[in-house]
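Only one protein chain is missing; all other protein chains are in place.
Labels run A, B and C following the written order; every chain starts at residue 1.
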Amino acid sequence: MTPPASATAMSQVAAAPRAELDALDDAALRDALMRMHLIRKFEETAEASYMRGLVHGTMHLSIGQEASAVGSISPLARDDYILSTHRGHGHCLAKGADPARMLAEFFGKETGYCRGRGGSMHIADVEVGNLGANGIVAGGLPIAVGVGMSIKAQKLPRVCMVFFGDGAANEGAFHESLNMASIWTLPVVFVCENNKYGMSMDIAKAMAVANVADRAAAYAMPGVVVDGNDLPAVAAASRVAVARARDGGGPTLVECKTYRLRGHSKSDRNLYRSKDEIEGWRARDPIRRLESELVATGRFDAATLATIEADAAREIERALEFAKSSPDPDPADLTRDVYAE
Amino acid sequence: MTPPASATAMSQVAAAPRAELDALDDAALRDALMRMHLIRKFEETAEASYMRGLVHGTMHLSIGQEASAVGSISPLARDDYILSTHRGHGHCLAKGADPARMLAEFFGKETGYCRGRGGSMHIADVEVGNLGANGIVAGGLPIAVGVGMSIKAQKLPRVCMVFFGDGAANEGAFHESLNMASIWTLPVVFVCENNKYGMSMDIAKAMAVANVADRAAAYAMPGVVVDGNDLPAVAAASRVAVARARDGGGPTLVECKTYRLRGHSKSDRNLYRSKDEIEGWRARDPIRRLESELVATGRFDAATLATIEADAAREIERALEFAKSSPDPDPADLTRDVYAE
Amino acid sequence: MPNDVMAAKAAPAAQADATRTLSYAEAIREGLAQAMEADPRVFLFGEDVGVYGGAFGVSGDLYHRFGAERVIDTPISELGLAGAAVGAALTGMRPVLEIQFSDFATLAMEQLVNQAAKIRFMFGGKASVPMVVRLPGGSGTGAAAQHSQSLEAWFAHVPGLKVVQPSTPHDAKGLLLAAIDDPNPVLIFEHKLLYKTKGPVPADAYRVPIGKAIVRRQGRDVTIVAASVMALRALAAAEALAADGIDAEVVDLRSLRPIDTETIVASVEKTRRLVVVYEGVKTMGIGAEIAARIAERDVVRRLAAPVVRLGGADSPIPYNPVLEKAAVPQEATIVAAVRTLMQGDRR
Partner (left out) sequence: MPNDVMAAKAAPAAQADATRTLSYAEAIREGLAQAMEADPRVFLFGEDVGVYGGAFGVSGDLYHRFGAERVIDTPISELGLAGAAVGAALTGMRPVLEIQFSDFATLAMEQLVNQAAKIRFMFGGKASVPMVVRLPGGSGTGAAAQHSQSLEAWFAHVPGLKVVQPSTPHDAKGLLLAAIDDPNPVLIFEHKLLYKTKGPVPADAYRVPIGKAIVRRQGRDVTIVAASVMALRALAAAEALAADGIDAEVVDLRSLRPIDTETIVASVEKTRRLVVVYEGVKTMGIGAEIAARIAERDVVRRLAAPVVRLGGADSPIPYNPVLEKAAVPQEATIVAAVRTLMQGDRR
């Protein structure tokens, strides 16, 4: 998989006017850019904290994939649901999580979203409709079917968006879930973040079709491929899919072609890909790309961009302070939340 | 799903010459017809024995689906493999099993293929490459992938054919298996016997695409729909798929549109389908249809047909005698074959 | 007598007049109907639960009474269905999933064990997963190795799940209603051989508490702990043993997670002899846990004889009916084991 043609083209002609960008007003763009910066800085801070031994276990960084998370979630309302993945920090922040409580979770603190019980792989923020990251590849897909059934049964005007990777598209759970969502016309948007690899497995070796979205036809549902590093394009594709779901049109499979610039997890030695490939994708960094386009089209000036980035940085500094200074859980509480009363 | 157009057409114009029929010589036709009769009479006898309390448990009859089993298996050699389903008597007989040892198995006898341990749902005949029926819907599909890997690793000129139903095509195992067979170009032929229902679930409610074969595209493999009640047509489609697999071309998904004339199992009250529908399909009985065509085209005369049917009847009578007179297993042997030494 | 004990504990005397005789399947159906009538969040789904009425006829006419949106026929997708139950439960519904044979739960373990059981804990207590899964299990119908397993012990090993195994129509309904109320995922192992058995069932929507065993028969000499169909065999065996002058106490576990240790220990304290009877494979079956709970308590040192475990054979369930019977404890097996135990001539 070379970077999608549109991505290459786009990075050169960012100044040309286009509908996807025009569809976003300044407030929306500011918000999207802010969230992308928050994600990037959050993950850089988490990574540094890990290196310093403040975070244990492992984590899966989505650096390079911010446009996919933020763009996909941008059409959702607070009471819409998302289901996320092991690479889910971006989804969580895009849906409105407080980075302080997220980082506190990574630090294993009682103030974290999961009171230190879940860690990076299980962050959930149920109050804003984030039904959780998932340590099981494709684990969220069947759950999304149930959320869709629930929305439909309760006749709520909501949508459920479920994220998964290219690797997840080879799990049986993918198949069963897309089929059920389709036959029952559920308000579910399936977002595949195709970052070319499932851990070390190149998608070209793991499946014989060119796009995960090509599989949508097997469920008689629309399948859309979008340049996942192009925020306005992702937002536009997601808008259509979310509207369709909300209007009773049923599910859509949206595939965001993107790339993770970091290793799969903290133990990855990148043996399966070349430096050139990584650098090629770094040149298409979704944050810098959006910023260039905003400046080139005259939507924002450099000073505005700097303010947004600085705001994000401050927010993450605050988060780090909060996480560090928060209390640990009490081991006496170990089994307290196994069962609800 | 109304009966496929070709089926309806065919039952009227059976006298017209056609390549699928011409491709089968007299010996092949005689053999195919013989096997279809054997299957039909075997199942009728098994059913009668069940009614008389000689067989316990349950069984899944394939009456009406004989052309699919016999036609699909017709291009296979003895050392090719098949994997079968809960509705597998036809596959087993088509692959060359002795009806006497099959019926003995239904009677729970020590002389049965599984020494009375397996029953109808687990009949296997490993010596002729039948790796077994399966009580788990879609259970054979992943196994077929391994058989394909094994054939390829050993560089054998063999093929593995795996049967499954329309209902099975919604199991995750279907998806994982077709994907792996495709990426590794395995010598596997996937035969979906679409009899319109998964137990009581109409395929039109269980999946949103018109044909199971439409899903082949999701694995970049050929998907072929064939009139499953038309023996020459099934044989022709299977021949192409088997040759492709044997020649290193990889897997094919063949979908035989057929119908089970009996209930799903012995406890089915047919609440989910109409008498009219059943009668409509009975008019397309694959055995009578082939017989009519053979007579109409002048390939066989009525006397030849009668001989074949009588031979089959005698064979099944012999089987019944054998099953009845065979010894029961010794309960002291209960755990003998749990582990291989 | 056993029913008196049960009724005294579980069904208030006031409803006695409204008690009819129903089959186990009918009792479950009545419980489902009452739950669906009382609470719009409750729905039933699974393979062939609708028009067909369920593979074992449990849902029967519910499809016609509640419609296709509350009694939902599904594709054959066990993993997906279990996940769908999780998602529906997480967002305000009260799903009841029928997995057609408990053997097919092997396809759904990921969602049941990694998701349903753990979500509440992993989320720091900020969500709950009130779902019910009904799983017909057990041998005795000639359905062979892949349709006859008793896998309940696996789930009893999983924190976050609750597991019950009713033996009577009364408990089948009462435990189902308690399970639907419960804010946690509850698995109900129904037994295929029990669906047609009959017994008294109150007409109201009563609950049988999860986590409580019941003494079905009081006795002095030996405690027999069992559940599901084995509880009935144990009761029959106890009657046979009474003719020999052996007075057996029969404890019906009813819940496998949590286990009502107190009731078991109290009984063994009294009888000083324990026989555990279970259909699952003996090794690592539920009887291992019961025996261990005795072994780790002081009462173990007062036992008059070692514990006897009667579990399933170390083999898959065979098809042949004679072998099939031989593979799991039968009334005669229990009688013989208790006699041997009482005679003191142990291996």
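A few notes on this one:
Simple rule for what comes next: contacts are C-beta pairs under 8 Å (C-beta built on N, C-alpha and C of every residue); 3 or more make two chains touch, one makes a residue touch a chain.
Bear in mind that the values here come from a model prediction, so they are computed numbers and not experimental data.
The omitted chain makes contact with just one of the residues A:Ala16, A:Ala48 or A:Leu334: A:Leu334. Here the missing chain is touched by one residue of C:Val113, C:Ile210 or C:Val277, and it is C:Val113.
For the chain missing from the display, the contacting residue among B:Ala124, B:Cys256 or B:Leu305 is B:Ala124, taking the whole complex into account. Listed residues C:Pro95, C:Gly287 or C:Pro329: the one in touch with the omitted chain is C:Gly287. Residues of subunit C in contact with the chain left out of this view: 79, 103-104, 106-107, 109-110, 113-114, 117-118, 121-122, 144-146, 153-154, 156-160, 257, 259, 280-281, 283-289, 291-292, 294-298, 300-301, 303, 305-309, 313-316, 318, 346. Subunit A meets the missing chain through residues 56-58, 105, 108-109, 114, 116-119, 121-122, 134-139, 167-168, 170-172, 198-201, 205-207, 267-269, 271-272, 328-329, 331, 334-335, 338. Listed by residue number, the positions of subunit B touching the unshown chain are 81, 83, 112-118, 122, 124, 126, 131-132, 134-136, 139, 141-151, 153-154, 160, 172-173, 176-177, 179-180, 183, 335-341.
We adopt the following convention: only the chains that are shown with their structure count from here on.
Centroid to centroid, with C-alpha atoms defining each point, subunit A and subunit B lie 46 Å apart. Each chain gets a centre from the mean of its Cα atoms; for subunit B and subunit C, those two points are 38 Å apart. Within subunit B, the positions touching two or more other chains are listed as 170-172, 205-207. Among all residues of subunit C, those that touch two or more other chains are 74-75, 77, 79-80.
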